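All protein chains of the complex are present and in place, except for one that has been dropped.
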Amino acid sequence: MNTFAVNYGNLFSITIPETILEVVSLLVLVVDLGFLRKSTQPARMTAACVLGVIGSVLAGLWLLTHSGTASFAGDALVLNSLVAAAQIGILLLTALVLLLSFQAEFSRNPGEYVAIVLLATTGMMLVAAARDLLVIFVALELLSLSLYVLAAFAKSSALSSEAALKYYLFGGMSAALMLFGFSYLYGLTGTTNLNGIAVSLASQGLSPLVVVAMVLVAAGLGFKVAAVPFHLWAPDTYQGAPAPVAALIASGSKVASFAVLVAVTGSLIPAASASRGATWIVLLVWMAGASILLGNLAALAQTSVRRLLAYSAIAHAGYMLLGIAANTPQSGAAVFYYALTYALTTVGAFGVIAVVERNMGSDRFDAFAGLSRRNPLLAASMLIFLLSLAGIPPLVGFWAKFNLFAAVLRAPGVGAWGLGMVIFALAASAVSLYYYLQVLKRVYVVPAMTDEPMAVSALEQLVLLVIALLVALLGIFPSALSGWIPLG
Amino acid sequence: MTHVLSILTAIPAIGAVIALLAGNRSTTARAVAFVAGAVSLLVTLWVWFSLAPNGVMSFVERADWVPGLGIEYHLGVDGLGALMLVLSAIVSVMAIAASRKVAQQPGVYFALILLLESGLFGTFTALNFFHWFLFWELSLIPAFFLIKLWGGEGRGKAATQFFVYTMVGSVTLLLAFLALYLATGSMDFETLTAMAASGQLVPAVQAHLGPVSLVLALGVLLGFAVKVPLMPFHTWLPATYSKAPSPVTMLLTGAMSKMGVYGLLRLALPIFGAQLAEIRTPLLALATLTVVAGAWAAAVQKDLKRVFAYSSINHLGYCLLALFAVALPASASPSVLTQTAALDGVILQMFNHGITAAAIFWFLTMIEERSGGVLGLNDFGGLRKLAPVFCGLMGIALFSSLGLPGLNGFVSEFLIFRGVFPLSWLSATIAVLGLLITAAVILTVIQRVFTGPVNPRWQAFADLSTGERVAVAPILILMAVLGLYPQVVLGTVNATVTHLLAGWRF
Partner (left out) sequence: MLAYTIYLSFAGALILALFPKALQSSARVFALLVALAGLAIALIGFIQAGSSGTVIVADAVWVPALGIRYTLTADGISRVLVLLTGIAAVAGILFSWNIGEKEGDRANEFFAFFLALIGGVYGVFLAADLFLFFVFYEIAIVPKYFLIAIWGSTRREYGAMKLALYSFAGSAMVLIGLLAAYTVSGSHTMNLQAMAQYSFPIHFQMWAFPLIFVGFAILAGMWPFHTWAPTGHVAAPTAASMLLAGVVMKLGAYGCLRVAMTVFPHGLDPWGFSILGLTSWRMVFALLAAIGIVYGAAVALVQNDFKFVIGYSSVSHMGLVLLGLMTLTQIGLDGAVLQMFSHGILAGLLFATVGRIVYERTHTRDLGVLSRLHLGKTMPFAAVLFVIAGMASMGLPGFSGFIAEVQVLIGAWRAFPWFAAVAGVGIVVGVAYTWRAMQRAFFSEATVSTASSGTAHEEHEPYAPVTWAEKAGVALLVGTSLIIGIFPRVLLDVITPAVHALPELLVKGGRL
């Protein structure tokens, strides 16, 4: 057992943003349960969300103003510019999700909802920063448990319960597998620290146990990013969970999971030992290929926009896994860039879905018919989101894809599969345009069933427009983020 | 007046636009067309009388057009071109004058006629293939639509047949000249003629494309053989001439058929003289066939328009006969004098046949107007008694066509035979048969239509009005003048022919 001189001052300084979130989440509970019990439902929701947003913004501001590199307890938690970027991104996404939750009517307990969202966010931030198997696991569980609860938050909806149950069952199982894998890794290397594992693995040969450990870890993390074959929960959960929760699962949770995946990969592929690296990379590449194929093909058959987004998320996870498999600093950064911009776009898309669902009671294609005439701004936002997901320039999704695939091709060790997989991925993304256009066809082409305008609150409209503008402007000025996430 | 030829070509085109804008008022459109035609005629006459006396190109305009392709804007006329300009202008004015009743869309009708005239002017002045071909096609399209939209029963098929035949000829022409361009890098008639004369052309073609000079010559020949026509490429002609509105037939036979002969004189003989000389015998056979069979076919027709359609084939057959007879290799040491006579005859015959045939079809138009469209050879009789002036004047035109001495037709046919006999006595002898049959045909027409018992159906057949008499008089006077004093034209033509022959090599 390694021992570290635990410096609690250091720990505190690293985790101030998380601490802020924790405090705010408690505050939300206190305010909601203590002072607002007599208030109306919307007022309580508004208050809780406002507090949540303030908490996220505060945490984000702290991160913005305290850039630098720090680590805690032998790199159990690290803070560097990439982690900070991921955390700021997660906080931004949380804030957006909360802003879009003002009108949500699925819960009678707004305080609890916002508090748990903030807890989940804490989990995401820790996941992004963790570099120790135990911390990773604990943080992931904090995240997962919060999300299980959130998925079931619409207590009156059977779908929501089903979604939560499926998410929980699959999640529990994968957590168990991952923990099992972690234990093998610990047993083989005698340390839980990722750097230590890397050093130790580099000095030993490839044993079957290492392979087993890798498969198990891949299963656990594959579940979090919804990669095939651990994706089964995704469609049902995306469909059943309340829209803001689905947005959170699809966005912040993805960012955090990819962050940890990048870190784990870095430790499992020591430069010295190509053969073992190959095992892990083969796993990732297979998962990527299967995800791209299945995600895109299954999405073709969907008629529910949420399920469609779920399958498309699987496909996008596949693209990002390619970047992780390339395993260079550039490709890691490219995956971050991709995950963040993808998450931003997805939040926007779910925001539109939430509005449509509230008005039409369904997220099926028909519900979107004639949206452009019922609410042109909403339709335009959806246009931008989906086209960005399809990777049409000059939207940010295009740059993310280009940057990612360029990084994959430029990675030194990808000769065998790099070009082939990139060609495959681009071919698949050409297919993806079909299903995104299916939605946009309903929005712009198909006549509306009614002419009455789609009701949407000014705040939602504003938030969605801001997201759409971000997606578009980041596309036009893709270097805007280069301060945090370098391109190329 | 350095740009007189460009301006001349533009006048009818501008007139066409104005006529089109004048819209559907028949009299306005016709007046516009008439003015444009008359102005053009005056300009062409001025050109004719201002020609350089020694047969070289006058009024030459030359400028780069598409330098990358060696295309120049190169215009000029010699006696041949200028005479054709005058002929085109005369026939156009006649056609406009003859178009008195245009049932529908007179604006478009007269615009097309003027466009056709513009095409003729362009063709007869161009000295670069591209430019020439542009106007060659440009004249084809208005003709097609004039037949297609204003023709008689069965016009659609006739128009299509006309277009397809001529188009096929045009395509082979185009391909042949593209090939020449590939081999020589030039599309200029004078350059190509000079190359052919100095013997560089065949080696150049050989070097770039292989031994295809003869094929190219045949391609060019086909284009013109269809247009003139040379049998057996004539099958479009009778239907077209008889279905087209008569004023358009005047243009077709009077001016457009000359484009073919002109092309042979300007393009085929100078550039492909050696190749034509190689196949001179079969060509002479075909030309003789055209003369005799054309006349014979005219003899068996029952429709007056068809009679004169075939008669046109016969008359232009003489031109072809002379042209092919002239193509005698230098080794056969032909007499330049006979060659000159033959070509003089060809050029005169083009002009004479142009005005005579146009005049005959004009008279047929008048009969049509009076008979309500009936034009059968046997439908009339005794018109002489009903309309003596009409028959007298039409008789002059008919006798001109027959080749009666004292009228224009005699001079040119005499010159042709005078030239062809020494060059190819056999074909000339056979071709004399054509002369005889034609005489018989024309006399039959006169007999059936003018003399004999009066057909009661045409009791109301009106004689020529004063206006009509005034209108046709100049043409008939011209026929007589040319017949009695051909030197008006022959001097310039002879100078041109002498100059041309000096630059050719067979």
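Here the chain labels run A and B in written order, and each chain numbers its own residues starting at 1.
The rule we apply is simple: a contact is a pair of C-beta atoms (placed from the backbone, for glycine too) under 8 Å apart; a residue touches a chain by one contact, two chains touch by 3 or more.
Small disclaimer: the values here were computed from a predicted structure and weren't measured.
Counted over the whole complex, the shown chains touched by the missing one are A, B. Within the complete assembly, A:P478 is the residue of A:G123, A:P244 or A:P478 that touches the hidden chain.
The missing chain, though absent from the display, is touched by one residue of B:I14, B:L45, B:L134 or B:L404; that residue is B:L134. In the complete complex, the hidden chain is touched by one of B:T28, B:T160 or B:T498, namely B:T160. Considering the whole complex, the residue from B:I7, B:L182 or B:V488 that touches the absent chain is B:L182. The omitted chain makes contact with subunit B at the following residues, 64-69, 71, 104-105, 108, 130, 133-134, 137-138, 141, 145, 148-149, 156, 160, 163, 167, 171, 175, 178, 181-182. Within the entire complex, the positions of subunit A that touch the omitted partner chain are 372-373, 376, 380, 387, 392-394, 398-399, 402-403, 405-406, 409-410, 419, 422-423, 426-427, 429-431, 433-434, 437, 440-441, 444-445, 478-479, 482, 486-488.
As a working rule, only the chains that are shown with their structure count from here on.
Centre to centre, using the average C-alpha position, subunit A and subunit B are separated by 85 Å.
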